[in-house]
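Complex shown without one protein chain; remaining protein chains in place.
Our next item is chain A:
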Amino acid sequence: MEISEHKEAPSVIDRYYTRWYRTDLKGNACEDHCVLQHSNRICVITLAETHPILQDGRSIKSINYQISAGCSRLKNKVSGKSKRGGQFLTEYAPLCRIMCTDGVEYTIFSCIRGRLVEVNEDILKRPDLLLQKPSTEGYIAVILPKFEESKTVTEGLLSRAQYEEVVSKRANQQPEPC
């Protein structure tokens, strides 16, 4: 292989994952989520780069996977190849709540149907990961859709192109979004 000195190469995400988006989640302006779907159907849920949490100067006070009195995503345990015992999530299942230092709380949602495989516990100790590397080390959770739904789980989501369109429209409509 010719090894050029080019600076950028297609990243791991570009090579193996398809990016899907859900914008303005639950009607909340700019609360955009990103779903990275691997060719093997595994999905990684992350914040989209337009999410309010990632906008200039914000910082995180706390991240909480305890989404209700009875349910903590930290208690999720899977076993075996089929990931038995993982919590089953629907599109609008909350994954965690993130409190910013300015007192605003955001809920991050599953976006797709599937079994919860793991949540990212590293961001509990290092919330800065979420801000600095939102689409890699700062991921929120890993979800495994049902085998028979692996093609259909992303049906209601936006493609990268559609997402970019939404974002640029937003910029035109309101000079200062979010």
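We take it that contacts are C-beta pairs under 8 Å (C-beta built on N, C-alpha and C of every residue); 3 or more make two chains touch, one makes a residue touch a chain; residues count from 1.
Please note the rule applied: contacts and distances are computed from a predicted model.
J.: Look at the options "tRNA pseudouridine synthase Pus10", "Ribosomal RNA-processing protein 42", "Eukaryotic translation initiation factor 3 subunit H" or "GPI ethanolamine phosphate transferase 3, catalytic subunit" and return the one that UniProt uses as the protein name of the missing chain.
T.: Missing chain, UniProt protein name: "tRNA pseudouridine synthase Pus10".
J.: May I ask which residue of A:H38, A:K61, A:K75 or A:K169 touches the chain that does not appear here?
T.: Per the contact definition at the top, the residue touching the missing chain is A:H38.
J.: Name every residue on chain A in touch with the hidden partner chain.
T.: 1, 3, 5-7, 9, 11-12, 16, 38, 40-42, 44, 78-81, 83, 117-118, 120, 122, 129, 133, 136-137, 139, 142, 144
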